[in-house]
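Complex shown without one protein chain; remaining protein chains in place.
Here is subunit A:
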Amino acid sequence: MTEPVTAAAQAPGTTTGTTAPRPTDAVIRIRDLGKSFDGRRVLDDVSLDVPRGRIVSIIGQSGGGKTTLLRCVNLLERPDTGTIEVAGETVHSDGRIVCRDLARLRRTVGMVFQRFHLFPHLTAVENVMLAQVKAGVPERQALERAVVLLRRVGLAHRGLAHPDQMSGGEQQRVAIARALALKPEVLLFDEPTSSLDPEATREVLWVMRELAEEGMTMMLVTHELPFAREVSDWVAFVDGGRIIEAGPPAEVLGRPQQARTRAFLTTYESAE
């Protein structure tokens, strides 16, 4: 976990687009991704790999395109250009969704949102069950797995609570259990602790650390730089829709090469 690996397509210090030695088993492979909203370029030639069992963190200023990048991976957002491969299958190529089975893609890629988005009309355990039942898992089995997952995030005692009866940290842990329910090959996290207080943040990071130790593949947008530094195998700094700098956390966070990365880290540290 601690040894830095050549986790992504880019060598540290390069700006964008250059393809460096490719890891053999990338769960997510993004190449030259471009996306505009209303004529405004939000993602520009982004290339990034998330190898199996690795954790890749995306950091950067607000509005830089981090969320958009993450949402492109499971096609909640439709990119304009470039290609995305997930688990060896091309799901998007140059503005066309080539994924034959969108539902399967989304079962392969779990997602955790900043604002949890639990289903408020269902109890925690039902939140974790729903997707399984819809995917054809027998009800009893889905329930058993939901209980196992709630236990894993330390919330078995809250299984019958509704989201509005739970704290933010509890809700986010249920959301993580829900995202794990279909045994995804990779989890996407979009600022999972940004709307949480420090105590709740600790709870959620504890769960994520456990997942990391179990070898879960993760792509993570975060402002928790110490956490990113601790768990990530690779960090990409995104600004203005481009990957400005990417590499092992010790490099990008410790010895940033790019002026913009340094500026970002400086403002971040002074804000702390």
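Just so we're on the same page, a residue touches a chain if its C-beta (ideal position, glycine included) is under 8 Å from a C-beta of that chain, and two chains touch if they have at least 3 such contacts; residues count from 1.
Criterion: contacts and distances are computed from a predicted model.
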**Among "His-Xaa-Ser system radical SAM maturase HxsB", "DMSO reductase", "Amino acid ABC transporter, permease" or "Acyl-CoA dehydrogenase", UniProt-listed name of the chain not shown** = "Amino acid ABC transporter, permease"
**From A:Ile97, A:Val147 or A:Leu265, residue that would touch the chain that is not displayed** = A:Val147
**Complete:** Filtering A:Gly34, A:Gly64 or A:Gly159 for touch with the omitted chain leaves A:Gly159
**Message:** From the list A:Gly88, A:Pro120 or A:Pro138, pick the residue that touches the absent chain.
**Reply:** A:Pro120
**Item:** Interface with the undisplayed chain - residues on subunit A
**Value:** 74, 76, 102-107, 109-111, 113, 115, 117-121, 123, 125-126, 130-131, 134-135, 139-140, 143-144, 146-148, 150-157, 159-160, 162, 167, 169-170, 173, 178-179, 181-182, 199, 202-203, 206-207, 210
